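Right, one structure below, let's go through it.
Left out: one protein chain. Kept in place: all the others.
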């Protein structure tokens, strides 16, 4: 698929932003500035980037506990994200959601979700809205989930629903080989998870999830299908998380060094850089200027978050309902 | 597959017993002698019969709201079944379960289950017990469920578990074309539900569920695989229910006459009779004597049930737990 | 057309309104129709609600009119996009409804039997109820779910539940329990128009009952109870079908000269604390009647609120009359014994007032 220069710049900016956001966020977590558990997605930059490259704010994505990359690719503000992780009033959810619940409905981001598999039908619902309103051509639903989540029944229900109703959905399975410490070869009864798509009457495509160009191409077809009213597609993106399952997890306990090396050699950013510079699509200077601006953005984001106020205690009692006639306060 | 004469007699006895039990039970329901809703399975005699022909009391089956046929094929006593449907103390569950909850643990029957799909993992659990105890060769689990149930996520979870753990399970999907009034072509996103087995690393076989010989052969292979420790098999048995979804449902409202005729022409009993008499495997006289004895059995079962006492009101409070230190009685 | 002259059951403002005696099931369906006409974003989803499809034309057949005929005729009127028939995938389609609600529609989900909510429990609790809060108030989940609860029809353990207390426990979810044709019209309309997720629990025993329904369009404010009748001696608190049980008990008590306030809670979350306290402050005696099993139930909740906030007015222990701590049995005799009967309520009141 042809990619414009602007798009290439956007792709690099987005992947680099994800990479550096995760590294920065981890640093902050280790400094004790995050208020809870964080699940870094560095290494997995290509899938959200290559897919969201085809989306606008009117398209919707559902996400997971490992959701920062999806948020960034969907255009969320890293300042508000960092502030959310630090539990600040200026955070994306006012400090009430945290790392596992970042959402921005104005950007078509239905929220990170900490129940594995639970966000999958939400994207189907968003696609249902699009079909209902006759705007499939401008609003598709993308559900991001992992290899581990593929064992949840709700995925299969969602695939069946999307297929019989011909909804504009992309099932984007980021297979990073592990669910916590459990390898996919243990928990998944198929060589390729994408092979299950067949039984649900939709195309299933195995994609090199370390190569953003491959992801871009496969997603482009899937999104085009969806926009054309041809129904759902299943993409399995073979990828790898560079860090542990969560900030304090040491993946060396359950992954081998040669495997880690194998994926690092195929690093999505490095290989993108090589390709665009060797093919003279973007200059090394341009890439550097993108990196520089992101470095500054990260410094600013941390600064913004750290200097932001904590929410007032009253926030505890708001937003449970739009309106409710009983007090929400606990019995004290 | 070779079938012994005794087995042929058993098959005919079983299929005829199912047929006549359902017809008798419906009659009694219309007379007001059943205490609740009943879901007849006549027309679908071949699947339970052809499968259970390979099983013993040490094998386990899970069943559904349409469970009478499974019960009978697994050797349950029709007197106790009829008494259960009439809510009597002598019923299989003492009158507390009714048509949708007939069980007999001494016969390897894990119970009919009225939550669609919910009994599927129970059969997986029974197979887990067999594997745990190293008795797969004599104890397999069979899960019966319908085309409608195939849309429940728990089926897919169960298939995945059975496959990765290589459990001795047979997934027996009785596709009778409808879930209530909803046709399978509307709700199932695959031409053959069995095609989904592929994605779970197990054989998926489409079987003519009106032909007990075809079922017998396919089930024989599946059971042999399970007993040999080779793991699960998925059987899709294309069949048809002659009556409505439940006793008071008129299927003519949503099924066409030509379709009903098509299946009646392929009636499992009539064709069995033709085949065994023309091939001189069983005599017409033998078949008649089987039918006669079943007719008598049905008269006796109704008589037994109708003359059985109702449970004492104390039964309301027993069997909630094996032991419990608070009163079960309501607050009155 | 009749004119309603009992004041209380319809609440203030309904003196002398015109209306008709209608069946609960018809009112339910007519209200769905009215709300779908009112708002193009309202659509219905559930199993068998378009009742099969013609094999050749693919047209919906409406063979059953949906579970309990709740949607009879609607698919012809609104088409299969707005009366969306779903496979047996409760978690999947409740989740899809949440997604649709988050993106601009107002889904109404028919879950058929109340018992099936357990299959979709996570989508309801973790997504529908929490999205607004955990995302810091940036979104809303305007969806309605309904399903049929209750024993009494021989459906046994897995089709007879009344565990609405578990739903009322969930922060972020609202729960309403109509008890007659009047209340189902007002509560269903209010639920569909509400911007929060609302679960309407509908006892099967109500479906064929007839009652007075005003002609006009109206909603019943979520969280409000009502008096079914007034009396000074004891407060009987009912919800869903037990409001009728309370009325029957009150009639029997009246014969013995005992006058009861009968309260129909109508909403369980939010619920009407004021009406409970007002009545108990007057009668000084209260019996709460609930078909749900007793432990950590709404009966417990109302008892706890009264024991806290009306403590000084109580002349006698707060009593609950509930189903036993057991599943629902099949046999009719046992099933009748499972459900709170008017006689149980009468016995409890007589004991309480020392009038044996």
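A, B and C label the chains in the order they appear, each numbered from 1.
Everything below uses one rule, namely that contacts are C-beta pairs under 8 Å (C-beta built on N, C-alpha and C of every residue); 3 or more make two chains touch, one makes a residue touch a chain.
Computed from a predicted structure; not experimentally measured.
Touch, as defined at the top, links the missing chain to these shown chains in the whole complex: A, B, C. Contact with the undisplayed chain is limited, among B:154, B:212, B:226 or B:298, to B:154. When you scan C:82, C:106, C:130 or C:224 for touch with the missing chain, the hit is C:130.
Which of B:37, B:124 or B:235 touches the hidden chain is settled by the complete complex: it is B:124. Set against the missing chain, the residues A:148, A:168 or A:232 yield one that touches it, A:148.
Annotation: of C:49, C:70 or C:318, C:318 touches the absent chain (contact as defined above). The chain not displayed touches chain A at residues 34-37, 84, 87-88, 93, 95-98, 100-101, 113-118, 148-149, 151-153, 178-183, 185-188, 249, 253-254, 256, 259, 310-311, 313, 315-317, 320, 326-332.
For chain B, the residues in touch with the chain missing from this view are 60, 62, 91-97, 101, 103-106, 110-111, 113, 115, 118-133, 141, 153-154, 157-158, 160-161, 164-165, 318-326, 328, 331. Interface residues of chain C facing the missing partner chain: 115, 118-119, 121-122, 125-126, 129-130, 133-134, 156-158, 163, 165-166, 168-172, 269, 293, 295-301, 303-304, 306-309, 311-312, 314, 316-320, 324-327, 329-330.
By our rule, only the chains that are shown with their structure count from here on.
Chain B and chain C have CA centres that are 36 Å apart. Averaged C-alpha coordinates give centres for chain A and chain B that are 45 Å from one another. Under the contact definition stated at the top, the residues of chain B that touch 2 or more other chains are 151-153, 186-188. The multi-chain contact residues of chain C, meaning those touching 2 or more other chains, are 86-87, 89, 91-92.
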